[in-house]
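First up is the structure itself, then whatever we jot down about it.
A single protein chain has been omitted from the complex, and every remaining protein chain is retained in its original position.
Let's look at chain A:
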Amino acid sequence: MFWASYLLAALAIILAWPAPIALSRASWPARAPFTAMVLWQSIALAGGLSMIGAMLVWGLEPLGDNLVSASVGFLDILIDDESAETLGVVHVFAISAATLLFAHLISTLVLTFIRIRRQRRRHRDMLNLLSSPAADQPATLVINHPAPVAYCLPGGARSVTVMSDGLMDLLTRAELDAVLTHESAHLHQRHHLLLWAFAAWRSALPWLPTSRLAQRAVSELIEMLADDEALRHVDEPTLVRAIAIVGSGALPRAEDVLDDPLADDPGRDTSAGAAVTGGTAGTRSTAHRLSRLLTPLPPLSRFQQGLALSTAGLLLVVPPALLVAPELLG
């Protein structure tokens, strides 16, 4: 089964390095955000699977001709105290590495989930005290704050969209609708699950280019998906104006910064200026979003989308196929 482990290793390397770099540089995802999202998910899943699979298959190789008989042999060693002398140190090392990586990925996923849940619960607690329900919108809360802010807080049946009265002052009714449909699209399409999975993927393997690129791409793609959903309810100039007003209005005027009670505290970087202009990660994504709305490109052709989706499907089929292939061929 050596050849299967080498093929899996090759796939793991391609999915960890060149493939995500190529996809993150491609321009077509803006024309088919959903397809691109599926492709990112399959790159991450297939990448993890082939990393683990390559080490496992290679490590089990001395114990059998295929994965099943080799696994049975390995269990015999563990449980029935069979002699382990067929296994070299390197093999034991590879098997342990595969097991550890698997445990690491799963536990990071769980720990990230717990951390996010705790942050959300705390945030929701404070919102309950500080906000009031919007007059004519279900599942929408209004909070008293001068900066124009809108975001959503996922939580199953208790999911809410939050907006500041600063935002309501700046936007017309139609523009506000654009913002609210955008946010509720995030909730309906369960974007928080994607963010969760890719955040865990990144904190599990931060040194891997794919995890960083994937996370950035995914957080950009969900904005595009939500924009597309908003465009089904409001026209494009309205959405663009809403983005532009919130984007430019979000810059603090001097008096806001002075009014911000936390701005005085030198220990914390909490001035509204830092809040809104800080960080460059979001910048590219906003520019991308706007140019996509202002100069719309035709969506990918059916054939191109089919091609991308089949690639995604193939990526998910190949690693398991390689795992069982020696058995079928043998």
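Just so it is clear, a residue touches a chain if its C-beta (ideal position, glycine included) is under 8 Å from a C-beta of that chain, and two chains touch if they have at least 3 such contacts; residues count from 1.
By definition in this document, contacts and distances are computed from a predicted model.
Here one chain is missing from view; checked against "Formate-dependent nitrite reductase, membrane component", "BlaI/MecI/CopY family transcriptional regulator", "Sarcosine oxidase subunit alpha" or "Cytochrome c7-like domain-containing protein", UniProt names that protein "BlaI/MecI/CopY family transcriptional regulator". One of A:Ile14, A:Val149 or A:Leu316 touches the chain omitted from the figure, and that residue is A:Val149.
Contact with the chain not shown here comes from a single listed residue; of A:Ile77, A:Ala97 or A:Ile116, that residue is A:Ile116.
Checked against the full complex, the one of A:Ala199, A:Leu213 or A:Ala325 touching the unshown chain is A:Ala199. Within the set A:Asp65, A:Asp125, A:Asp169 or A:Asp235, the residue that contacts the chain not displayed is A:Asp125. Listed here are the chain A residues that touch the chain not shown: 112, 115-116, 119-120, 123, 125-130, 143-145, 147, 149-154, 162, 164, 179, 182-183, 186, 191-192, 195-196, 199, 202, 215-216, 219, 222-223, 226, 237, 240-248, 250-251, 260-262, 269-270, 272, 274-283, 285-287, 290.
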